[in-house]
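For this view, one protein chain was removed and the others were kept in their places.
Letters A and B mark the chains in the order given here, with residues in each chain numbered from 1 onward.
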Amino acid sequence: MRKYSVFALAREAMRAHTGWDRQWASPEPKADYDVIIVGGGGHGLATAYYLASQHGITNVAVLEKGWIGGGNTGRNTTIVRSNYLYDESAGLYDHSVKLWETLSQDINYNVMYSPRGVMMLAHNVHDVQVAKRHIHANRLNGVDNRWLTPEEAKDICPPLNISKTARYPVMGAAFQQRGGTARHDAVAWGYARAASDRGVHIIQNCAVTGVRRSGNGHVTGVETTRGFIGAKKVGVVAAGHTSVIMEMAGVRMPLESFPLQALVSEPVKPCFPCVVMSNTVHAYISQSDKGELVIGAGTDQYTSYSQTGGLHIINHTLDAICEMFPMFTRMKMLRSWGGIVDVTPDRSPILAKTPVPGLYVNCGWGTGGFKATPGSGHVFAHTIANDNPHPINAGFTLERFRSGRLIDEAAAAAVAH
Amino acid sequence: MSAAQKNRIAGKGRLNAAKPLRFSFDGKVMQGLEGDTLASALIANDIHLVGRSFKYHRPRGILAAGVEEPNALVQVKRDGARTEPNVRATVAEIYDGFAADSQNRWPSLEYDIGAVNDLASPFIPAGFYYKTFMWPAKAWAKLYEPNIRRAAGLGKAPIEADPDAYANRFAHCDVLVIGAGAAGLAAALAAAEAGASVMICDEQAGVGGALKFETSAMIDGQGGHDWAVATAAKLAAMDNVRLLTRTTAFAYQAQNMVCLVERITEHLATFNADTPRERVWQVRAKRVIIAAGAIERHMVFAENDRPGIMLASAARTFLNHYGVAVGRNVGVFTANDSAYHAAIDLKKAGVNVAAIVDWRDAPAGPAIEDARALGIEVIPGAGVISTGGRLRVSSMLVQAKAGGVSRLIPVDALLMSAGWTPSVHMYSQSRGRVVWDKETGRFLPGAYPQDAISVGACNGAISLSETIDQALAAGERFANEAGRMAKRTALKGGSAESFEGGVSGALLGADQGETVKAFVDFQNDVTAKDIKLAVREGMQSIEHVKRFTTNGMASDQGKTSNIHGLAIAAKALDREVPQVGLTTFRMPYTPVTFGALVGHARGKLFDPARHTPIHAAHVALGADFEDVGLWKRAWYYPRAGEDMHAAVNREVKTVREVGGMFDASTLGKIEVVGPDAAEFLDRMYTNPFKKLEPGRLRYGIMCREDGFIYDDGVVARIAEDRFHVTTTTGGAPRVMTMMEDYLQTEWPHLKVYLTSISEQWAVIALQGPKAREVLAQLVEGVDISAGALPHMSYREGRILGVPMRLFKMSFTGEAGFEINVPSDHGLAVWEALYARLTALGGCAYGTEAMHVLRAEKGYIIVGQDTDGTVTPDDAGLGWAVGKKKADFVGIRGMKRADLMRPGRKQLVGLLTKDPKVVLEEGAQIVETPNQPVPMTMIGHVTSSYWSENCGRSIAMALIAGGNDKMGKTIFVPMPDGVIEAEIVKPVFVDAEGGRVHG
Partner (left out) sequence: MLLIHCPYCGEERPEVEFRQSGEAHIARPQNMADITDEEFEAFFFLRDNPKGVTFERWRHVHGCARFFNAARDTVTDKILMTYKAGLPKPDITLPEKTLALTVDPGVSGRSLLPGDAK
């Protein structure tokens, strides 16, 4: 792999950039692999990269039904943070943030991790209680997160409306400085390039149509639109399509897939310095390096694989944004899109072995998977390589729904009174 | 005609020379005419330099005459707050006093420091930022990113709140027609005359579409544009038609819901403050006719972006509609016939046409003959390989396709046409899959997933007669399908012009060489070379190519660039276009103002505020309010000189010493009626209800099937078959929904009716030693003496002559009542009680005092002391779970292994070692304070207050194994030190519980 650097750029500038290699190879699939990863999104590609780089398992194929990074990796609002309440979540997401901090250097690809700060607004007494509970738990877990008064919040984010007469006045905010954004496409491409360089096969336009198992139930490979491909182990990292793939292996999942829409404004000069999220007013916003306001909120109400949702959801999202930032009503929506998010009953992911020997699953990231991409790939690779979870993902099992040992981040923010 | 408008051609165009108006650009005041766009007015004043490109800051002019404009973006400034970035000059209609500035340049449009990027362009090809700015690691966020951000972006976001209003309407119709060009008008006319209810919209200020420039068009014996104006007038006069101009169909949603945005005031110099600036129409149409036309593509050759280089149809529109010549010595570079008509029209208007360079080897036909007959030189089989000029094009360099000597031809404008791209945006948004027509190199609509059809140029029609035929047939058919067949419409239309043919992709080595810049996407500065680079780096899907190069991702959304990008990528990959990727479009068709989508949902209408029937009394008492869900609840009642702390201290003390009253009207209330009502509640709540006697109350806990606490409340048995159930304030809707769900779908055989009565009853909690004395003065027909009305009883009677449901209960630990009266009487009853209570020294107390009082007794608040992971046992409420019941919601969930596990977090009380220290709610608890981070947390503080009644702080907490740790010391590490506290039972006042019986 040719190293990317300012010097390489300068050298290539002299010859019209004709010397760049393909970022990742597109080989024909082999007859079999040690590990097949189903799903070429960020999490799947990261898993393949860490299998190769951390565990020396390079006989790996990533199968992608479309183009890599074309699912939720390329459709999210790129927010990175780790200020989760429970020890298990804080451990997993902060592991990820630590990897984000050096990811560009690790994979020699600028993923533009931008720790510009994530501000989560509190609009009522209950929000304040929940925010402080998070802040204190984060502090004792070594995760940065601090309380801001409304005035301090406005100092950091000047467009914020902190008027006492707002419908839901801002009572303060939790602020994680290490939170921020990263460049979503770069994450997929950077991991693909680094994995490909280590021998991983990245095979696009290859949809999995079946999971083959031996007499003793162990996975032996997958049927695909390009024929059968054998594998000793299969990791399913298929996001919204996880239920569909797992059903091929006879496993019914605690998942539902919902459309999640997002939008960007036209690009403008820098006007929004951090990420702001509000659960009560219900929207989140940041500004991309290109200048677009990047905006999202909740899912549509029905399950769907259409990557399309209703305009009324977008309307409500913008209602919320313009309530918090009344100067933005004259901005214009440039693009909108939808992804398919797989949601678990406790809103926490599943990163685990399955009842099928040799089959592993990484799913259930709901609306917040992008931030976890490096950490998720890292511990999932460990789980596959060792047939045993990493301590960081040990709690994120499939069995927790049976035992009741949930990691219920959503419940922890329960509406009061 | 003003001398300043040097390019305005007398006798051309449709604007009225007698209606001049003033406008300014970059502070320079100029004159235009009523009906001008900023673009036409600037060109009239011989200004082509309008903006700078996004990345290289190259000087840019006006490419188009419509919404596809990528270059001429300006900041419109009506006043301080009313400013809008990235407005297309080709769309902005000027009014007297209109002002706009150029964007993305410093210090000026003519001399822009950022243009250094253009010199550095060899170092910053597509995707360069992925390959550098990685050293040192921290520098990205600190140094590189801020600089990139400053350089990027175009216009500036407003910084003041928007004073304008926006509106929203819903509409239904038989037929919605998108576009009011020849196709749309003909289709609408056919549908309307057949009797259908029709809506027709067009994004432009006037109707006509391409008829604005297509001068040879004749319809129904009239000139095309005259026919369009007359037809629009005819349609507008029909009762069954709504014609909307300046109205863009931007979203095609499920089941034929099409969303339009109508621009109402932006083109006006003055307007009423309450007139909406824009209005979104959500139209549910039985049938949709898409008549969106086609968009001309530019030619991709080196240096194709200088100001003065524009689409041929744009030049023709400026001439034929606005009466403006785009130059005095123009060149043309085309691959089809349609650009010839621009040359012919300009020549006839007195503009010199330097040459028509035709990519085709042997162009022939009437258009070519006409051009030659006018003395225009036609250079076939050749292309423009470069251009000259800095802030405006000054020459074109022409070379035969076969190579050889190139020829420099001076020009002051260069018109291009690579062909016409059908506007399949709305079709694609309707979830249709476009089909690649290899022969003509176009994407056309395929099968229709919804009840819609495309007609005219967006459906691939290349002549006016074909367009009219398609449109009439569609209009008639859709009207008939809606059951309307009043009249058939006949129209004949035709034109000598054809819109077929063209090329896609880069021409004559425009994708070669080291410094060649042949722009595909002007705004994002994407060149043909960039697309080839993307392919070389392994981007094989058009989606990867787009994302890597940002081609088609600018504010024009690739209207002119997408097909070129596809063609270049396909050629580089040696594949057919559809194998590289199909074009799919998502809403919006053009950028849509946030405010229009928000509509009325701003400020007070963002979310309705709920007020109790007693709200006015709280306002009169000077209460401060807190938001609880949609409710505004009285939080505390500060008196002169009191802060919140002092007010709450007074309120809680007064309640225990004298008495207090509290507005509990926000509680959810459900009446459960029917012979099986008790059986139903027995199943819904963990508690048993069948044996509850009429006239008695019971505290109930509701779980979900998972066994965690979902809601709680007091249930009154009013009669054998009738219960009055209360829920938490926030839980009211979800509890009602859950009850209905079980009743309707699990136990439909139970004879029960549920009625939400939350809004029917105002509730006043009257608590404290004097409560009975106060109440006794006002009630009739009910004996409220201690012996007759024990704690947890229910009676009906009258108070002040109005019906009353009286709950003898307490959420304070004092003897108390909750008095339910019909909402309309709530305020009067409150005021009567208040007068008598305060005469005895009592007071009103708010939600904060309520919280302190209940915490002093250890009563939980669902959602504060529980969080969806707490079982009844965890909360110390195991007694409320009916052990003998065969079934209830949650019975199985709470028996799962983890919910039965010893050492779960249990609700306990906490007393800080230092009684003055009040713990922070949400603070985390550890067993040993001197651990390294990450610490092992055993729980957290759920409720914590200064208790004036106890003279010290009190708290409740969920602590792992808390019930077994009574008397133990725990630690709360805070940033400024560790707080020690002792685990106690969560009862801090009247542990024996005698006071409630007082």
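In this text, contacts are C-beta pairs under 8 Å (C-beta built on N, C-alpha and C of every residue); 3 or more make two chains touch, one makes a residue touch a chain.
Computed from a predicted structure; not experimentally measured.
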| item | value |
| --- | --- |
| Contact set of the excluded chain (shown chains only) | A, B |
| Selected residue (touches chain absent from view) among B:81, B:496, B:778 or B:891 | B:891 |
| Touch criterion as defined above, residue of B:449, B:603 or B:781 at the omitted chain | B:449 |
| Option from B:431, B:536 or B:968 whose C-beta touches the chain left out | B:431 |
| Options A:243, A:287, A:317 or A:348, residue touching the unrepresented chain | A:243 |
| Where the unshown chain meets subunit B, residue by residue | 253-255, 257, 282, 284, 431, 447, 449-450, 705-706, 737, 740-741, 744-749, 886-887, 891-893, 895-897 |
| Missing-partner contacts on subunit A, residue numbers | 241, 243-244, 247, 252-257, 301-306, 308, 310-312, 342, 345, 401-403 |
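The working rule: only the chains that are shown with their structure count from here on.
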| item | value |
| --- | --- |
| Between subunit B and subunit A, distance of the C-alpha-averaged centres to the nearest whole Å | 22 |
| Touching residues (chain side subunit B, partner subunit A) in the complex | 54, 81-86, 122-123, 125, 128-135, 137, 140-141, 145-146, 148-150, 152-162, 164, 166, 251, 253-254, 257, 259, 282, 431, 513-514, 529, 533, 536-541, 543-544, 547-548, 550, 553, 555, 557, 586-588, 591-595, 597-599, 601-604, 606-607, 609, 626-629, 706-708, 728-730, 861-864, 866-869, 893, 896-899, 920-924, 926, 933-935, 937, 940, 973-975 |
| Touching residues (chain side subunit A, partner subunit B) in the complex | 4-6, 8-10, 13-18, 20-26, 66-70, 74, 87, 90-91, 101-102, 104-105, 108-110, 112-116, 123-126, 128-137, 139-142, 159, 161, 167-169, 180, 183, 185-186, 189-190, 204, 265-272, 287, 289-291, 293, 306, 308, 310-311, 314-316, 318-323, 326-337, 400, 402-406, 408, 410-417 |
